[in-house]
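Here the complex is missing one protein chain, while the rest keep their positions.
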Amino acid sequence: MKERLGVYICHCGGNISDYVDVEKVRAAIEHEKGVVLAKTTMFACSDTNQTDMVQDIHEHNLDGVIVASCSPKLHLTTFRNVTERGDLNKYTYVHANIREQASWAHSDDKLGATEKAIRLVKAAIAKSRYADPLFPNQFEAEKNIAVIGGGIAGMKAALSLAEKKSNVILIEKENRLGGHTAEWGSLFMTDEKGFELTARIENDLRKYNNVTILTGAEVIDTKGSIGNFELKIRRRPQNDGDPMEIVELHVGSIVVATGYDHYLPKQGEYGFGTSETIITLPEFKQQVDKATGKSLEFKGKKINNIAYIYCVGSRQNEGENTYCSRFCCTSAIHTAIEVKKKFKGMQNIHLTRGIRTYGKQELLYAESLQMGDLYLQFDENNLPEIRSEGKKTVVTVKDILSARKEMEMEVDLVVLVTGMVPRPDQSIGTMLKLPKGRDRFFNEIHMKLRPVETVIDGVTIAGTCQGPKNISESVNSALSAATKSFSYISKGTLETEPIIAEIDQDACSWCDKCSNACPFDAIDQIEMGGRTVASVNPMVCKGCGMCAPVCPVDAINLIGYTSEEMMSMIDALA
Amino acid sequence: MSDSFKKNAKILVFSTEKISDPAIDMAGLLKLHYPPTVYTITVPCSSGIKPSWIIHAYEKGFDGVFIAADGTDCIFGESCTEKTGNIVAITHEKMKEKEIDPARLRMAALCSVCSEAFVKQMRSFNDYLIKTIHSNNN
Partner (left out) sequence: MEERKIIKYDALVIGAGIAGGEAAINLANTGYKVLLVEKDHSLGGKMILLSKVFPTLDCAACITTPKVSEIARHKNITVFTESEVTHIAKKSDNDFVAQISKKPRYVRVEGCTACQLCEKACPVSVRDEYQFGLIGRKAAFIPFSIANPKAAVIDIENCTLCGACEKACPTHCIDFTMETEYYELHAKTVILATGFNLFDPLEIPRFGYGQYKNVITSMQMEREIAPTRPYNTILRPGDGKVPDRIAYVLCTGSRDNTVGNPICSQICCMYSMKQAQLLMGALPMADITIYYINIRSFGKGFEEFYQQAKGMGVNFVKGKIGKITEKENGNLILRYEDIAEGVVKEAEHDMVVLSVGVKSNPSAGKIFDGNSLKLDPLQFIAQKDLLGSPAKTSIDGVFVAGTASGPMDIPDSILSAGSASSEAISYLTRYQSV
């Protein structure tokens, strides 16, 4: 219990004192129990006042400090730091918001604002009496990092970690690295071949002896939390006849880069599966890449006219993929340009839902228009229809660019421009408890400012497992994820916030209600003196407090928000 | 005591650090007025509020308690909405036992910029409480 409290009431240059009578507030609280110093100040946050506060803490031997000023969002950290400069634990500092929630909110009622401010300061004093020094939980962190998925994103993440002298374990389910990128030929924007790009990255990767590459390997179990994850990996035998190998790894953080799948059209979707002249974009790209002659042949037939149907499996009106797959417009256009450059007598007809060659990719669209490619546009309610008439393939579409006139064209090949879908096997996500979005891709913690971090501390997501991306975007995401994963554990020790749940284990008789309420799996049952009780893992607890109200014997309190503190604040406000 | 203190209901608001408290701050910044008898206590997450605190507030003389819940914006996950709902349900039961009008506890999800919604909630809750307090007095 604190006995020597110092209270500062800020004028905020009139922002507070024009509406709240700060002298009256001071007078009302100066005789509160434990208060030994009560001052008003023009600007509590100013350097001069901060210096005075440090001096006061020492001179008056204060054991707790309260500032009544603006919102804690602005200056809580400022004053916690001042408290620390006065050699007090920063968690003994308590803030009262008498600007946003008193003087400004009630600028129409000065007396009311002043009375409210008095009660707010009294409540802060009440809380302050209980505000014990708290210390962050420190623990040793494993310095190894696991990267799950060996496509372009996983390889780049692993490479960048290797460059930073981390021990990296790259885990790939297939027997080779490179993922989908290694299946592509010429790539848009640079014309480099996909397999050449992945080969040069793999080559760089294999130069580092701090990288362990496990191909044919799958994570089958995970345990632990940031700093100390345990992964169990099942690896296919390297030699025939050998048994399955089980590898156990201890890592400090994890980069998940499990990638995407190509959308596979349903039987009959745009005639898919009914005719061999209806193929998907990835299949078509491979054909174009393989062809060596002056003309393009497919299944023994010469190809001249190609129809590309866009948004297959993306932007679905009916169906679960409502999202845009982002890379396919540019990829299709780039392939069509390549077709015209490589072979003679080709005509490309694009049936689109509005071309999305964003950014500099627009230049490819312009190039394709210049080369004479034909663009028609349909809307989601009038999809193009494809029928086979003997050996002919006929496409009909209502073109919204020519007043919805129905067009009919005979083509040699139909290319379905398919998008990206999340991997059907997301067991790694389930094991690590990664949340998924409505689009079923893994979800980041904040879409705008924290695009690679997840709600699970120590686990980042890279590349297309988070959502559709092109290669350059996947690499940026991979390097960002690698940097975050690296900075989590590069110091070798980790600190977590001390504001966590606390269980009175004498009162607890384990009923599992708290552990069910915890969204982070931070509560386990342990044996203690022959009884089973609940125990909070301080490394995992995030201090939400969800476990506290569900305890049938009221044995759980959130540090900093205990029932004692809350009730004494309510008493002061009442 | 100021007039506003006599004529307004006394309301305790539980806000959340990251979501609803910023909205309440912004109501102040925008000088959107609400009764000064509305007091806010901030917690990390609305699903960490104990029913006993709410009952304590009524016993100490608060006319109403308002939970400015995180809703689906909660940084601790989507289960928050359901859990906060459960807390309200349990508290309502306890209020009935103690013959406290359950309508004296209100909850609404408030986003981090829902200042206007907050002020509207406070005004309507205040109006309701004044009416019921007066009718009780009569």
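Should a chain be cited, it is by its letter among A and B, assigned in written order, with residues numbered from 1 in that chain.
Convention: a residue touches a chain if its C-beta (ideal position, glycine included) is under 8 Å from a C-beta of that chain, and two chains touch if they have at least 3 such contacts.
What you are looking at is a predicted structure, and each value in this text was computed from that prediction instead of being measured.
For the omitted chain, the shown partners it touches in the full complex are A, B.
For the options A:T215, A:S490 or A:Q505, the residue in contact with the chain missing from this view is A:S490. Only one residue from A:K39, A:R85 or A:K164 touches the chain missing from this view: A:K164. Screening A:G359, A:P424 or A:P552 against the full complex identifies A:G359 as the residue touching the chain left out.
In the full complex, chain B makes contact with the omitted chain through residues 22, 26, 29-30, 112-113.
For chain A, the residues in touch with the chain missing from this view are 12-14, 42-43, 45-48, 73, 77, 156, 160, 163-165, 187, 189-190, 192, 197, 200-201, 315, 322-324, 326, 354-363, 366, 400-404, 437-439, 441, 446-452, 466-468, 471-473, 475-477, 479-484, 486-487, 490-491.
What we mean here is this: only the chains that are shown with their structure count from here on.
The geometric centre of chain A is 32 Å away from that of chain B, both derived from CA atoms.
By the touch rule above, chain B contacts chain A in their complex via residues 1-5, 10, 12, 21-22, 24-29, 31-37, 39-45, 47-53, 56-57, 60-62, 76-77, 79-80, 83, 86-87, 90.
Within the complex formed with chain B, the residues of chain A that make contact are 71-73, 97, 99-109, 111-116, 119-120, 123, 435, 455, 499, 517, 519-520, 542-546, 548-550, 554, 558, 561, 563, 566-567, 569-571, 573-574.
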